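Please find one structure pasted underneath; my questions will follow.
All protein chains of the complex are present and in place, except for one that has been dropped.
Up next is chain A:
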Amino acid sequence: MKYLSEYRNLEATKKYLDLIAKTATKTWNIMEICGGQTHGLVKNGIINLLPENVRMIHGPGCPVCVTPLNLIDKAIELLENGVIVCSFGDMVRVPGSKKSLLEAKANGGDLRILYSPLEAVNIAKQNPDKEVVFFAVGFETTAPANALSVLHAKKENVSNYSILVSHVLVPPAMEGILDDELCTIDAFLGAGHVCAIMGTEEYYPLVDKYKIPIVITGFEPLDLVQGIYMAIVQLEKGEYKLENQYSRVVKEEGNVAAKKMMESVFEIADREWRGIGTIPESGYRLKKEFLAYDAETKFGISSIATPENSTCIAGQILKGIKKPHQCTQFGKACTPANPLGAPMVSSEGACAAYYHFSNNLITS
């Protein structure tokens, strides 16, 4: 199976777009949770192919976007104090309150862009006289590898390695969005890759409590239009259930080994979401027995207060209350080169995705 070409098939995608147009008789607001899905919708021009009454609302599932500003400042502080900071690529351009990690690197900081946190453990081994910190951001998708790096460091007695944890979880965020009194969301496209790790179990209670359809969906054009169609069929019938469009990847039980690994290293904690605020029990922190690998504890940097730009409406964007182009700053004071808030930063953020791929098509 050619996963790249077959799920980008013109005829098959058109078939679902036609079905969506025929089936949707009312106006439906559907939120795709994951930034990767937002990226896919906008990059392939799917939003403009949907009928007017099917509205996609872009959710908070972009790890770069929801990582709190003060955590970026903490990573920069570490970098400026001679620590080797390792990070995923798109985190490094995000401006902190004064500068980005990339700017701190230009000033002499030793910043490494990596794909795997295990590589950071290797860097720690190769630099025994230096401290090495991995900036552990992301959802349930990146948490297993980050947990593995801690287990690996412990096993190999690498004591100069630690992680700056900013792990957040999807279901509490969905609940936070649904609890907002301005929420207009009728259905969710569940985040396919998150469910590949976590399985489907934790979404049933949400479906029941909020009586809302959730369709776990993939990222290719055909996945997205099929997921949207499945949600609309439920909505039109007045049903609400959990469905799995992405069954070629997502299994009911998820990835059991990855879950075990996360559970052994992390425990549930309250977490601050950039643009949204603190959501109870919405993220991970390291368990007590692993605090030696917790950068905030190790370096005593747990209290940096960092205010957000007051004109930014990121919270309303991330909750789907407003669309990026409805912001007065969008494309003017706020651009990817000079982002005022989180969703303009990463290409998966709703504002940046609109700016890069469709802003002029939509606003003109």
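Going forward, a contact is a pair of C-beta atoms (placed from the backbone, for glycine too) under 8 Å apart; a residue touches a chain by one contact, two chains touch by 3 or more; residues count from 1.
Keep this in mind: contacts and distances are computed from a predicted model.
UniProt records the chain missing from this view under the protein name "Hydrogenase expression/formation protein HypE", selected from "Autoinducer 2 import system permease protein LsrD", "Phosphoenolpyruvate-protein phosphotransferase", "BMP family ABC transporter substrate-binding protein" or "Hydrogenase expression/formation protein HypE". From the options A:Thr38, A:Asn70, A:Thr141 or A:Thr217, the residue with contact to the chain not on display is A:Thr141.
Within the full complex, the residue among A:Ser149, A:Thr200 or A:Ser346 touching the omitted chain is A:Ser346. Note that of A:Trp28, A:Phe88 or A:Tyr229, the residue touching the chain absent from this view is A:Phe88. Touching residues on chain A toward the chain that is not drawn are 4, 8-10, 13-14, 35-36, 42-49, 63-64, 86, 88-93, 102, 112-115, 119, 137-139, 141-142, 193, 221-222, 336-337, 346-348, 355-361.
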